[in-house]
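Below is one structure, written out as structure tokens; the observations come after it.
Excluded from the complex is one protein chain; the other protein chains are retained at their positions.
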Amino acid sequence: MSPIWLLLLPLVAAAGVRYGTRPLGVIGVFWLLSSLIAMTLQEALIGIHASWLDWPIALADVGLLLFFAYVGRNEGDVRVFGLAIVQMLLFVLIELFGAHAEGATFLIDDASRMMLFIVNVVGGAIVYYAHAYMRFEQGDAKRFLIYLLLFIAVMNAIAMSNHLMHFFFFFELTTLFSYLLIRYRLDETAKANALRALWMNQIGGIALLIAALVASSSFDTLYLDALTQHAGGAAVMIAVFVALGAMIKGAAMPFQSWLLGAMVAPTPVSAILHSATMVKLAPFMVLKIAALLHVSFAGALISLFSMAVFVYASFLALSKTSLKEILGLSTIALLALMVSLAATGEERAREIVLMLILFHALSKALLFLVAGVLEKHFHLKDIEDMAGLIYQAPRSVALLVFGFLSLSVPPFGLLLGKLFALIFLAQMMQEQSWALALLLLAALGSTLLALLYFRLLSHLLSRSGERAAMAHETIGWGFGVPIAALSLLSVVLSLGYFYDAFGLGALLATLALLVVSALTLRSFAKVERVKEYACGERAPFVGALAYYTLSEAYTAKFIQGFGLFFGLIALAGVLS
Amino acid sequence: MSLWSKWRKRAPWILHYNAGSCNGCDIEILAALSPRYDLERFGVLNSGNPKQSDIFLVTGPVTYRSRERLIELYMQIPEPKVVVAVGACTATGGVFRGMYNVEDGIDRYIPVDVYVPGCAAGPQLIIDGVMEAVAIWEQKTQALEEPFRLFGGMGTIGEALSRRNTLEVKDEQNHREP
Partner (left out) sequence: MSILLALLAPVLGALVYGFERIVRARMQRRKGPPLLQPFYDMAKLLDKRLVMVHALHVSLGVVHFILLWVAVAMLFLGGHLLLILFVHLFALLALVMAGYSVRSPYSHVGANRELLALLAYEPVLILVATGFYLTTGSFYVEEILTQSPKLGPLWMCFLALLLVIPIKLKKSPFDALEAHQEIVGGVEIEYSGAFYEVLYMAKMVEYLFVYGLVWLFAGDSWLLGLVLVSLVFLLVNAVDNATARVRIDHLLRIVALGGLGLATLNLIGVSL
């Protein structure tokens, strides 16, 4: 099947949702078909020439930038308006310079295949879930679903495109859709956060435009595969500016607030932004230009910066109480880990990053979907309110625990990815000893994440003896099908990855271990139950969540520090 | 079976509770655990957690405030368990007897298996008391096992544990040559 179908299918599905009578059926069929196509993309490298697309896309680009300027004026936000004007100027400059080399419009390599896989499989699951979710929401559910489907189409396009200006166009389209989705509820915070997401991502767009400007002026080509063949200062500068754009998309530290602000939208938006689409562009884009950063000062700076973000974001999450915010910060952290590994430019890191992208998408999507279930069925958002949740929602708690475990222990894919990342960094240390800093930060960050995830369970798991559930927990098909699909995929793919890495013997041993562990989960019906020991007192106790935080002043200083570091990277890019 | 019963009572873990004592007996108990008297050579551990304890060492005459805790702690020790009342206060109220805020001895509330006399009870006596308790512990275990050995033909666990039974056990103990 031609990958072009992946561009058309979401559009067809969107039309089906708009005009059809059975939106769930349409979404289900779309999910299955596009997943099948994405899974069967086998060829190593597919190039598709369609240079006739250049002009329509340039025209649409102008329209989009005008729309941003209009939004800026209409909402009275100077930043959005100003940035749109700057983008417009840069855009005109690039078109004036022009680049004349020919190349493949769409190019599908291993990174693109992985992106297409997660966008369609995980993204499809989220759209399916969104249909059930939107029955609890006010407003036009169809419009919401159509936005999500169009978002998936755009993500498919960006995963395939090879031309830097197309890349920019789709990049800005994802910005547009995130803007529309975040302000979906149309209250004050939603509008403000949507605008913030807009202007921050516009800065990312400007970084991309600068990269395009340098590319067209010094190499006369805008095709990424051609650009990665070059070397030297200008090439590094292009790579650095693409990476800067990517890090803003990935909500790296000074720009973390746009992704955290996106929490005000309905949960499927968080799920799709965090797992399948938008933020995954960060490691993906860095991977695309990683070859240029190999053994360069700027590349080293990006790696160090991202690894520091990994540690700091994990630490920052230790002081938060909203489940979605904690998940969001852990997304930022893990994205930074991926960007850091990708920016080393080593060939060995590539596969590790792709695996991290895949397993992170599966686990995070699962966690967000469960968070949505808790929000809608139990009206719970804050972990402080979830004390003794296991009585009311044993299945949701089990799924959350599964999600957390799949992020932090073997034999799950994400942990294997981290394991190979550590091995990779140790190998890299033999040639470049500064990689020790990366290794140290990576070890610290992974432990902090384990602390973060399992600290939460203090409230969730806490119970005293078994007693009948107070309310029966029904997850329902609309929520259950995508959640089950994601869990299953997570387990199967993890075991496959484990088999790939350690062989059949280890896999069988792991399976045996899982069976033995499962056997210990018995009801022990014949054993008597007693109360907890409290030194002879009968004091009620549920759970004690521990928070770890720096003072406000230090937090602000750290964020400023990251901002400075970010500027330093840009400077290093310009100077190289 | 004989090997098993030889082995199974060599690890008496104690729970020490002060039910309003003057601290004299507590110090002596800790002295018995310390290197000088080395109660650990009999496998004794001071666990501090009723769920993991076998021998309940109580000191003090039971003040009103400590009654509930005393019973709660006693209830939380899983069977088979033995109670050792350390010091004169635990037996009779000692020097506190008749005071307005004091019960006269712990056996008003929980069944006591061994009384260790003295004010304060010396470490040697306490060690003797614990060893005595270990012997009673084994007999109690056998009493507990009895209904199961006879497929439930004789009595219930409740009967086996009743105060009368434990007193008989103690009489036997008293007639034994030291």
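Per-chain residue numbering starts at 1, and chain names A and B are given in the order in which the chains are listed.
The rule we apply is simple: contacts are C-beta pairs under 8 Å (C-beta built on N, C-alpha and C of every residue); 3 or more make two chains touch, one makes a residue touch a chain.
Values in this document were obtained by computation on a predicted structure and should not be read as measured data.
Engineer: Touching the absent chain in the whole complex: find that residue among A:51, A:189, A:229 or A:447.
Structural biologist: Checking each option in A:51, A:189, A:229 or A:447, the one touching the absent chain turns out to be A:447.
Engineer: Return the single residue from A:415, A:483 or A:569 that touches the missing chain.
Structural biologist: A:415
Engineer: Going by the contact rule already stated, which one of A:6, A:239, A:278 or A:439 would touch the omitted chain in the full complex?
Structural biologist: Of the listed residues, the one touching the omitted chain is A:439.
Engineer: Hey, which chain B residues sit against the chain that's not shown?
Structural biologist: Interface with the chain not displayed, on the chain B side: 4, 7-13, 35-36, 38, 40-43, 47-49, 51-52, 54, 78-80, 141.
Engineer: Even though one chain is hidden, which residues of chain A still touch it in the full complex?
Structural biologist: Within chain A, the residues that touch the unshown chain are 390, 401, 405, 408-410, 415, 419, 422-423, 426, 429-430, 433, 436, 439-440, 443-444, 446-448, 450-451, 454-455, 457-458, 460-466, 502, 513, 516-517, 520-524, 527-535, 539, 541-544, 546.
Rule of thumb we're sticking to: only the chains that are shown with their structure count from here on.
Engineer: Using mean C-alpha positions as chain centres, tell me how far chain A is from chain B in Å, no decimals.
Structural biologist: Centres of chain A and chain B (C-alpha means) sit 62 Å apart.
Engineer: Please output the residues of chain A touching chain B within their complex, sorted ascending.
Structural biologist: Checking each residue of chain A against chain B gives 530-531, 533, 535-538.
Engineer: For the complex, give me every residue of chain B touching chain A.
Structural biologist: Against chain A, chain B makes touches at 49-51, 68-70, 72-73, 76.
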